[in-house]
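Removed: one protein chain of the complex. Kept in place: all other protein chains.
Here is chain A:
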Amino acid sequence: MTAMTVLPIPDETSAPFWEAAREGRFLIQRCPETGRHQWYPRAHSIHAPHAKPDWVETSGRGELLTYSVIHRGNTRGDPYTCALVRLEEGVTVFSRIEGVAEEDLRAGLPLSVAFHRVDETISLPVFRPPSDAGGSDA
């Protein structure tokens, strides 16, 4: 993956997320009291601050909300696309878009999660068109 500069530093809260990512599953959190989802993962529910959120598996499907193709400023290689993706479960995540030409990027584009295995601990989720999702190397 182009210009990936640093690896995430997992912690106690995020360990289940990265564990699932290694198995090709994208987890988000759900409030046990209100049933509402939250992203990013926290040790508490932002909907009921004394409650500890549950982990739930997403469909891994969503659509493109907005994006920026980075041509200059941080890349030693080819341009790459950072984006906000709205998951079917209603949360918005920040990620990379792969497998879509710049001129084909548009809001509402259907996307599916895929995973890049970086090392034994980290498999990093990215998003691709659903037909292309088999390109995952997780």
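Please note the rule applied: a residue touches a chain if its C-beta (ideal position, glycine included) is under 8 Å from a C-beta of that chain, and two chains touch if they have at least 3 such contacts; residues count from 1.
Note that in this section contacts and distances are computed from a predicted model.
Peer 1: Absent chain per UniProt: "Thiolase C-terminal domain-containing protein", "Ferritin-like domain-containing protein", "Cell shape-determining protein MreC" or "Cellobiose transport system permease protein"?
Peer 2: UniProt lists the chain left out of the view as "Thiolase C-terminal domain-containing protein".
Peer 1: In the full complex, which bits of chain A touch the chain not displayed? Write them out.
Peer 2: 3-11, 14, 39-41, 65-75, 80, 82-84, 91-96, 102, 107, 124
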